[in-house]
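Everything on this sheet refers to the single structure shown next.
With one protein chain held back, the other chains of the complex are shown just where they sit.
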Amino acid sequence: MRKKRSSLGRRLGLLVLIVAIVGIGVLAYYGTRPGAFAFAGGNRVPLDQYPQGQPTGIPADFRETDPIARGRYLADAADCRSCHTTDGGAAFAGGRPFKLPFGTLYTTNITPDKTTGIGGLSDAQFIDAVRNGIGPRGGRLYPAMPYASYAYMTDADVLAIKAYLFSLAPVEKKRPENTLKFPYDQRWLMAIWSGLFKPGEVFKPVADKSPEWNRGAYLVEAMAHCGDCHTPRNQLQALNNAKKFAGGEAEGWVAYNITSDKASGVGGWSDAELAQYLSTGHAQGRGTGSGPMGEAIALSFSKMTASDIRAMVAYLRTVPAIATPELPAPKDAPAPADPKQGVVVASADLRGQHVFAGACAGCHGWTGTSPLSSRATLTGTRAINDPSAKNVAQIVLGGSRHPEPGAGLEMPSFGAAYTNDEIAAVANYVTGRFGAQASAITAADVQKMREMQ
Amino acid sequence: MKPEAFAGSAALPSPSRRTFIGAGLAAGGALLLGFRMRSADAAGEAAASPFAPDAFVRMDRSGTVTLIIPQVEMGQGTYTSLSMILAEELDVDWNAVKVDHAPPSDALYGNPTFKEQMTGNSNSIRAFWMPLRKTAATARAMLVAAAAKRWKVDPSTCTTGDSQVLHAASNRKLAYGDLLADASHVEAPKDPPLKAVADFKLIGKPLKRLDTPDKTDGKAMYGIDAMPQGLKFATLRACPVFGGKVGHVDDSRARQVPGVRQIVVLDDLVAVVGDHMWAAKQGLDTLDVTWNEGEHANVTTEAVWRKIRAASEKDGLVAKSEGDFAKGIGEGEKMDAAYEMPFLAHATMEPLNCTAHVKPDSCEVWVGSQVLARAQKACAKITGLPLEKVVVHNHLLGGGFGRRLETDYVEKAVRIAQKVDGPVKVVYTREEDIRQDIYRPVYRDVMSASLANGRVVAWKHRVTGSSIMARFLPPLFEMTKHIDIDGVDSAVDVPYDIPNLRIEFMRDEPPGVPTGFWRGVGPNNNVFAVESFIDELAKKIGKDPVEFRRGMLGKNPRLLAAVNLAAEKSGWGSPLPARVGRGICAQGAFASFIATVIEAEVGDDGGVKLRRVVCAVDTGIPVNPDTIVAQLQGGLVFGLSAALWGEITLDKGRVQQGNFNDYRVLRIDEVPNIEVHVIPSGEAPGGIGETGTTAGPPALRNAIYAATGIALRRMPVDRALLARKTS
Partner (left out) sequence: MITLNVNDQGHDVDVPPDMPLLWVLRDVLAMTGTKFGCGIAQCGACTVHLDGTPVRSCLLPVGSIGARKITTIEGVGATPTGAKVQKAWLDLEVIQCGYCQSGQIMSAAALLATKPKPDDADIDAAMAGNICRCGTYVRIREAIKKAAEAA
């Protein structure tokens, strides 16, 4: 799971802890931990007892009737492709590396190849892997695979995904051996983790909530697994649903607060803006999805129907607002058009301004309002108004792709030709010039990001 | 020699001279003047065929003089400089001079050095200096003879000026335009008098360039601007692994792009043809192509370096041996070093492009090329048409830098055009331009020297790298017994007085990576190695780099004078702040003697800031001194971009760079003032277009050496190495 690459590191670190302190404390903690739906209250009922329709499966406005296409829709909604495909490699053939401080993990080949893929799996084995994190030979999967979320999926949906995957051309591609060091290579330890933190039961709708809300809940929790990145984790690296969606991290990127907090969350966004962002990767004046989120939009959200996007937005809206104190409200006023006005930089960091003038101003403009496209407007966006400047630096390093190839504006990557110092300097310059609060990211921070790429 | 009518009459053989000059009247009464190559094998052919109605000079009755320039204009100012040479000897009114591109013809417009129509190696002025002067002087003598005959006076009593023949004694004058018919019947003099240098009126003046006014208002036509009637637009992608082929193409999405007209799939590339570049580009982006990558699919930069490093440790072919190296190397303090240069892309500002219209019985091509006749031949070969059925229209070049010495992009365009009905303009995206370049090869220079009494007494320089000549001019490569004369240029003629010398060439071809000329060519690599090593040697014996060089330039007074002037103008030796250094480069490449001093500052993060550049140049008679200054300024920026950031790397057989975001070049705020001091000289003019590119990297490298004590032995500058360790 690329989206959870770094948090995975910590989750695995947790195992050592668990081994050391197995006991009542942990279980007590587990007992009091709020679940993903705790905030909603209400009466949760089994799916077959929910009278107002079907929150799982395929949405009504998905027109294709072919079962394979329906399976593909669900596979997209669960975003299987992104992690199980390498850059430039065959889709679903796995091998995508996840570099961790204690080794590298590679995703599996989930094409139906009999020897290197999942062609030999029975339905039960497939369900066990997806929902329970148990491999075909009983081995435990690393929780990089978000089975704690997928556990909410219905068997029917899991098997629809299987049918889709089994319709693909088998690709013979062996997964490189993981290079995890002891004790992280002890897969059995994962059983403890999953015993503690996996819900174990299929999604239960809340009886007194609307079908739209329940559909949104299923998509957000079982499929899109938003919380994996956007919910902070507690000391034991489990999702801390007391702070549900108040912001987390993904692969060295900040996964921002998506609660309805006005200043630091998405409370200021209209429903239409949220929907537009999810389905096109961009909402005017709000920002453009990049990094792991950009990828999720390109491969998953952008493939979903309008009703499903609406449902997710409706569900998201009901998550209680929680403020993130370190995130100021975005500054909406553009910077002055004159490069000499606006932010005053220390002479040592004139470099930031120089890099901006040469490589950035043509697209982003000196005001921060792009003369070319609102996709490139910096003013008002979350990343520019994040004083950690982490995501800004990540975007400068790696660029930002448009979800549709050839559809135009993309941000090129500058990591190859610009130094860590230059990237840090330009990140600090743009947060200072266009954001609510200047950042102080360092070359060393940027270096760490490079090492994770 | 008898005059030759350009249309019809046979040319006379002239075995005694390498070129011969012809003149004649064209339709409409214009006088045409030209000279022709007379290389050994071309002689027979030239003698048998009539002169075509093309030439270097067309003079019409109104007095307009059109100079047809055999060399192509790519920014180096050759249209102006060559015109100045012609106009000078012809004594025409400079304001009445117009220039035109020459059509393809090795016979008529061949470069006297290369024996073909080629613009490169900074040699336009060097190659054409005498031939053009003689051509013009012949014409002038004929015009004078015609006037003298009319006036019935002795030709030697006549003078010329501003397109007129003058007879001072009788205060008579006749405009050239009125003498054209008469002059065409005059016998061409065998050895017409050339002007004395002191009498030059144009040469040596910073005249305004003829090509630039149209470049300020969008009128100038580059290859990419060709717009023949009915044009379609295409962009292409070749297999990203060199030598790979197209496997499978799924064009279902590409076909749905509005404006896409056609998908062309060839053996090694795909192209999308549309109503405009946008449609073509979108079509290409949505085309699903799988490639059969072939044998180079696993090439990496590391593998390339492993191979060349191993090769460079073996003995090479001896390109030059003087004195007794083996003895000399035992006599003093010995030092060894090896220098490495990366692959480089050209990234001409105008991306590669070519417009072609292939019909069953003819082919028409619009392009900017440094090798027009080669381009024409290549088109003829692909289409199977006779040469005369291939019309090539030349254009201004938005940068050449050696990239447009190749015809690969013309060939690809013609192959695409063969599948298209009507003319098609094939434009490379910048990414394709960089990933399908023909790269400046990697080089490794292994150096050994010994020092005694403050001088170098023995010197060995082994150049290891690709032989471009082997591919580009195979006969020459055979003639030089497999020593690449470009590869060892500026190594065999190391400017210092060293008694025991051994220069070797070791050929090593990088797997799969096409290599070609890049501005500065062979000297680029060799001047870097020589000048870097010289600095390290100076340091070894505690000598100031300028002093050290001076001591070994006794037999090279022109370069010594340049070194002295550059040192003086740069304030060599005056104190500098910490982490700031000055570096010098002295070079005699391209028959120009140039010393360059760069002052640079190394930041704590290893970033390098250029503070000042001073250059002193003796390039012989400076034809247009302003162009010389401009070429050095520009050449330095080009070379310094490469020194700071230029490197093409490969992974999985693919070039990893694609555009200016990852193939970085200098921008205006990174370039300091560049002072160029032109030293007056009466020597024959030297080349200038590539000299700055050669001078920049070693001077910068030596400045960094002075600032930090760190001896960089690879380009580009490794900033991590220069970063000040904080702990």
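Descriptive notes on the structure:
In this document, chain identifiers A and B correspond to the written order of the chains, with residue numbering beginning at 1 in each.
One rule holds for everything that comes next: a contact is a pair of C-beta atoms (placed from the backbone, for glycine too) under 8 Å apart; a residue touches a chain by one contact, two chains touch by 3 or more.
Keep in mind that what you see is a predicted model, and the values were worked out from it rather than measured.
Only one residue in the set B:G161, B:P193 or B:P213 touches the chain that does not appear here, and it is B:P213.
Touch with the chain omitted from the figure is made, among A:A207, A:L409, A:A436 or A:M452, by A:L409. Here the missing chain is touched by one residue of B:L397, B:A413, B:V446 or B:V463, and it is B:L397.
Residue positions on chain B in contact with the hidden chain: 73-77, 206, 208-209, 211-213, 215-222, 224-225, 227, 233, 258-259, 275-278, 281, 347-351, 396-401, 427, 429-430, 626, 630-631, 633-638, 641, 659-661, 665-669, 671, 673-674, 692, in rising order. In the full complex, chain A contacts the hidden chain through residues 337-340, 353-354, 357-359, 361-363, 366, 371-373, 407-410, 412.
One rule holds in what follows: only the chains that are shown with their structure count from here on.
Taken together, the chain A residues at the contact with chain B in this complex read 351, 354, 357-359, 399, 405-407, 412-414, 416-422, 443. For chain B in complex with chain A, the touching residues are 257, 281-286, 603, 605-607, 645, 656-657, 659, 661-664, 667, 669-670, 719.
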